[in-house]
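One protein chain is absent from this view; the other protein chains keep their places.
Note that the chains take the letters A and B in the order they are written out, and that residue 1 is the start of every chain.
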Amino acid sequence: MVLPDYRIYEHPILDFKRGRRVKFYYRDKVIEAYEGESILAALYAVGYRVFNRSPKLGLPRGAYCMIGKCSSCLSVVDGVPNTRICVEPVREGIHVEPQEGLADIRRARRQENVETIRVETDLLVVGGGPAGLKAALVAAEHGADVVLVNDHFVLGGQLVKQTHKFFGSRDYFGGTRGFRIAEMLSKKIKEYNNIRVYTNGFAYGYFKGGVVGVAVHGEHPLNLLVKAKTVIAAPGAAEKGLDFEGNYLPGVMGAGGAQTLMNQYGVRPGDKAVVIGSGNVGLIIAYQLLQAGVKVEALAEILPRIGGWFVHAAKIRRLGVKILTRHSIVRAIGTERVEKAVLQAYDEHFHPIPGTEKEFGVDLVLISIGLQPDTKFFAQAGAVMKWVPEAGGLVPIRTWGQETSVENLFVAGDASGIEEATTAFIEGEIAALSALLKLGIGGKEVEERRGKLIDFLWNEYRMAPVVRRAREGKLKVTVSEEEMEKIRIGEYT
Amino acid sequence: MSYKEKGYITPEELEKLGLLPPRERLEKGPVVIAECPEEIPCNICVHVCPFKAIRMDKIYEIPRIDWDKCIGCGVCVPQCPGQALFVVDLSKPGQALITLPYEFLPRPEKGMWVTLLNRRGEPVGEGVIVKAWQHDRTWAVTVSVPKDKWLEVRAIWIPEK
Partner (left out) sequence: MDPRKIIICRCEEVTLADVLEAIEKGYTDLESLKRYLRIGMGPCQGTHCIPIVLRILRRATGKNAEELMLPTSRPPLHPVQAKYFLGGDNY
């Protein structure tokens, strides 16, 4: 039987330079893939859409987040259950099986114990996205000893799938496509021998004495215990879920998940899509779907106004994509995967208006109703947190220098509150400069640079009306050093 | 309904925001129109213009074009991250020329017939590509357009062969 081929071979922006051919086993089938692909991307490329079955209800589960944040793709890899195959690279000869229900521990292959290594460093950076990469580079430039851990096997975070030219200031890569920025920064990281990089490394906890545990996957797995004088955590964000009938069906995906498939791996996520949510993510991804040859039937927004920037909306509107404001999805229909989506008009109280259902024959329902900061790391470390809707959810309180209430633990990027890549770069840099000051490196020059950056970020960049709401949100959780001292001893609320 | 509800802007809205050049200037030769009505934090166009014809004091202001300094060279067209810049030339007899950004396949080539689309994505006629060049994989495509459609056409679609 010839398997279908969803790989993209010609793209207006991207050249997919695929790596060496790799063969692995899925169930009893031999799958041909390319080095550099995740297991999930390789399976998706040849037509697989259901990756596991839920334990209780036996529902099919498809690709969802694609960045190692959800549970949709948990599979058994070489006998190891609960492996997120979206962030696990293909390797020659591995055996992959779908996980039907709960993990079967009796079948888990007996394995060698993992070696534990204790590492000491000036700065540990958790997360190799825009904020983390920038932070690691700034610290290394000043001579600090840096350890960088990243869950994905490729550095760059979500930059790797951003094909549009970035907005913003030229000083922070404005005008350059996101994936190019990722390439540039990753290359630069390699030039510093005072940065040790661990990819496919999952920071699983923050322990006494500031020790961070990192499970490093791969052929030589490691349990890394990092004792760092300072820690900058930039774990990013996850896409928010939406409750509608049939929301579990494969084909219902985070919009960013589809973006990972098509732009990072060159795999077309489907034939026809509806996109739910008109923030910048939804608008940009709708445009990129068109570039990847996916038809966008409609983009729905429950509010009366488009959420994202007008220029992004105009780009898809003039190519004929319908933007339906005051609309949302009420139902995805299908048995093993999405076959149809039903959108409906909503009134000003967010109730669906009967008789306004519109049915679309699609195989993709892409959810982009917003991101929520991934802040488990901070909460677990004991940082004082606050729920701030404008920031996307639960975020740690921090100083102007990005330090949380846990001394020497800094936050940067989307985990500090949802914004975008430019602010992530700037926050990453501010956090690194603060860490340097703590380490006693740099002195006056560092202090001045940090002051200027904080001023630019708060008093110019974030003053743009379209980002003012995010600024308000961050203001609610940003405090002075003195106030932070009071928070630490429990005297300030 | 404003552009933020519809996803497209009308000539009336552009006029109101002072984003349309005066008619006499348009007839003199090519000039850029910035359909960038929202205050977003971005100033790439200011930096890429070789003639310093675009002004913005704060990073989030609406770009202001100096119609006398702008020669309509189109350097900014493929570099604007929002793809919001268009060069219009009404100085030639017969047809108007519009230079617009394009990031799709098939690749545009001089002499190709293309479908002309308005801001709502509706086909409003056909045009010929008179020039196409690239900056970092974004094309700046100059198409000939019926003169009365200069304020309408803002995209092209090249049918697959």
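By our rule, contacts are C-beta pairs under 8 Å (C-beta built on N, C-alpha and C of every residue); 3 or more make two chains touch, one makes a residue touch a chain.
Small disclaimer: the values here were computed from a predicted structure and weren't measured.
Looking at the complex as a whole, the chain kept out of the display touches A. The residue touching the chain not shown here, chosen from A:246, A:270 or A:442, is A:246.
In the complete assembly, the contact with the undisplayed chain comes from A:374, out of A:37, A:122 or A:374.
Residues 54-57, 59, 61, 64, 68-72, 74, 80, 82-84, 111-118, 151, 202-207, 213, 215, 221, 223, 238, 240-248, 330-331, 372, 374, 376-377, 379-380, 385, 387, 389, 393-394 are the ones on subunit A that touch the missing chain.
The rule we apply is simple: only the chains that are shown with their structure count from here on.
Subunit A and subunit B, compared by their mean Cα positions, are separated by 34 Å. Touching subunit A in their complex are the following residues of subunit B: 3-9, 35-44, 47-48, 58-60, 79, 81-84, 103-105, 117-122, 136-138, 154-155, 157.
For subunit A in complex with subunit B, the touching residues are 10-13, 164-170, 174-175, 177, 290-291, 304-306, 309-321, 323, 325, 422, 460-467.
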